[in-house]
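A protein chain is absent from this complex, but the other protein chains hold their places.
What follows is subunit A.
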Amino acid sequence: MTTLRLHLFTLSDRVRFSPVVAWGIAFAAFACAVYARFLFDHVLPPGFPYLTFFPAVILTAFLAGLLPGAVCALACGIAAWYWFIPPFGSFSLDTSVLVALAFYVCVVGVDILLIQVMHRAVDGLREERARSGDLVREQRRLLGEQKDRERQQRILQRELSHRMKNTLAMVQAVVSQSLRNNPDPKLAAGLASARIQALARAQDALTATDWSAADVETLVRTAVSPHDDGTGRFRIDGPSLSLEAQRSLGLALAIHELATNATKYGALLTEAGIVTILWDSPDGNGFRFSWIESGGPGVAEPLRRGFGSRLTERVVPAYFKGSARTQYTRGGLKYELEGTLRPDETDLAPD
């Protein structure tokens, strides 16, 4: 029933906004009313001049709108006055005719007015409903956005917590490795503490990107900073490369071991010693890193492989799915690392 009523109003909307149809309906309603009035004239008792005109006016006012309704009412009034109010076939005007016409004007006036009020009310309701619909949609959109934000925040928090635990696990490994390779607990504690500081400095190089990656040059400069006395002992050169967090931490640990070693036995021990650090990325996904000491005392190959050399020779290359080579030359140590920048991507590539 509600749908039928709404259909009627939709129909009326369509008619009202098309002048040709609106005026056509006004004329048709008038013509039908006149024809029907003539048709039933002989069966109607006297005193019903407007009988068929009222429905015509109401229908026109409802379907075609205010102006066609009013014009139709005027035409109907004139037709009724001329043909159906005695004396028939003339526009005579006496008191009784005047009263009858006045009644007609009142009745159709009230009809048209009520229909207009009803249309306005329905239009208002429809606008209201559209507005609430918009509001509901807007609210749903905002709610969706908020949920997305919350979800993203939860993911980020989980990711950060995961990174934190991974870093703590690395710290635990560094401590246990430092203890494992040194019988003197005091010495081991010192080594562990220096390595943890190296990890902490690498974290600083990572902060610019939410701890997800670091620029190699920033990483290298931060890693050698405690060993740099500001007299140009380090020559650092390489392209701008982004290194994923775990690989950054690994490389920072390797640089720390190399620098500590150079300070104790290598190029940084003498006044003239220089360390050249170079890196590049052949083919876009390759990674080459070299640490070349010169001007230092000749370094002999150590007899015992400690955590430091296991780290530089086996562990850190594994971060890059590559290999490393250490040479002990007259001018100092030469360390070369070769691997891939993003090994996980090559893992996923089809064979």
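Here are some notes:
FYI, contacts are C-beta pairs under 8 Å (C-beta built on N, C-alpha and C of every residue); 3 or more make two chains touch, one makes a residue touch a chain; residues count from 1.
By definition in this document, contacts and distances are computed from a predicted model.
Per its UniProt record, the hidden chain corresponds to "Response regulator" from the list "Tripartite tricarboxylate transporter TctB family protein", "L-cystine transport system permease protein YecS", "Response regulator" or "Sorbitol-binding protein /mannitol-binding protein".
Screening A:Arg131, A:Arg180 or A:Arg235 against the full complex identifies A:Arg180 as the residue touching the chain left out.
Of A:Phe234, A:Trp291, A:Tyr319 or A:Tyr335, it is A:Tyr319 that touches the chain left out of the display.
Only one of A:Arg158, A:Arg235, A:Arg305 or A:Arg325 touches the absent chain when the whole complex is considered: A:Arg158.
Those residues of subunit A that touch the chain absent from the view are 158, 161-162, 165-166, 168-174, 176-177, 180, 246, 250, 253, 310-311, 314-316, 318-319, 344, 347-348.
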